[in-house]
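The structure under discussion appears below in the form of structure tokens.
Only one protein chain is missing; all other protein chains are in place.
Right after this comes subunit A.
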Amino acid sequence: MAEDARGLRRDEQDGYKAERIDERLAQAGRTGDAVEHVMQKCSHVEQRLDAIERKRVEKSCGAAELGEELDECVIEIDTLREHVNASTARLVPYDQRRCEKAMQQLEARYEAVRAGLFPRAKFHFKRKNQFLERLRRQQDDPEQRPENVEEDAKTLGAGDVDQSGALEDRHVQENGGSVSTTSADFCVYEGETGATLYHTKPNCTITLQHLERCTVYICTSVSALKVSNLTECKVFCGPVSGSAHISYIAGGEFHFMAHQIRIHTSRACHFFASSPNAPILEECTKLVMSRAVLHYSGSAQDCIAAKLGADLPWKDPIDFSWLADSEKSPHWDFRETGSAQCWVYLSEEQDTPSVSIHARVEWKE
């Protein structure tokens, strides 16, 4: 009798489990349908956008007519976006990301078609020159300087915080000029090919951009390091007391230590980089990561000044482009350096009329 009751209960439990499994399968089916629906809709709108683009190229329709079709597309995209947002709670994270990615691609496609049809004028500040002029006047006449600038300078104990050069540097960058701009402690090295660059002033904010096949020696501590658009370059940089932000790098070798490291949209480069925090990777491929091995005369003191230990423990990077938690990202590999050290020796030579710096790199086991 008791056995019968137990058997009955077991059957009931099995039935309950089966029901739950059925429920889950049904839910999975529903979310799968929802994702499929989004994908189909995206594909449909994309086809419409393609058709608009084709008509624009062939000039078979007027701009006004194409504009109306584009308006219809944008309404569909908005509706789809609302639908995706509303479904977020019901979808598993993987499906959420799929939908989000499809929507982003669709929105980018729409933006490209729209830009082709109705190009937007380049942004500029209408009264930029007047603004720069006003800043220059403030720089020349201390009484006209905004109060807080002086206050900030006092607090920092840095009388040479360059305020006037700020937008001027920006102007140089906007126009894609190849001039290396250096103002006070904010140093920009840019637009060089095959050059060897040296920086020796400590505690500067360093920006390296648009460099090709260059070697950069920054054998001192740095406040912040910003690197962008470097191809096949070698960078030897002392400890960074703030963060290092690196993007759009193709090939090359980078040596540095920083409190925070972020590497974006880069491929096929070797980073000898250490940080107390795990480096962040986004949209990177074929990276090789190793511990920092850079040494130079005074590097130990610079590490202490930057509040970085000379021997930081290795931390695996976190790759935002890799969803699986349990598996290591294939976008980077760790290469053990053992006891190897990379020494940079700088020497000054008196070339009339100026002093020139020479560097020698030596690997020691």
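Basically, contacts are C-beta pairs under 8 Å (C-beta built on N, C-alpha and C of every residue); 3 or more make two chains touch, one makes a residue touch a chain; residues count from 1.
Everything below uses one rule, namely that contacts and distances are computed from a predicted model.
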Handout entry: Which of "LSM complex subunit LSm2", "ADP-ribosylation factor-like protein 2", "Phospholipid phosphatase-related protein type 3" or "Cytoplasmic tRNA 2-thiolation protein 1" matches, in UniProt, the chain that is not displayed
Key = "ADP-ribosylation factor-like protein 2"
Practice task
For the chain that's not shown, point to the residue among A:46, A:76, A:185 or A:232 touching it.
Solution key: A:185
Handout entry: Absent-chain contact - pick from A:87, A:203 or A:337
Key = A:203
Completion exercise
Which of A:55, A:83 or A:264 touches the missing chain? It is A:264
Handout entry: Residue among A:52, A:77 or A:224 touching the omitted chain
Key = A:224
Exercise for the section: Sort through A:92, A:108 or A:278 and give me the one touching the missing partner chain. Expected result: A:278
Practice task
For the chain that got dropped from the picture, name the residues of subunit A it touches.
Solution key: 85, 88, 100, 104, 120-121, 123-128, 130-131, 146-149, 151-152, 155-156, 158, 161-163, 165-167, 169-170, 173, 183-186, 203-205, 207, 209, 223-224, 226, 228, 242-243, 245, 259-260, 262, 264, 276-278, 280, 282-283, 307, 318, 320-321
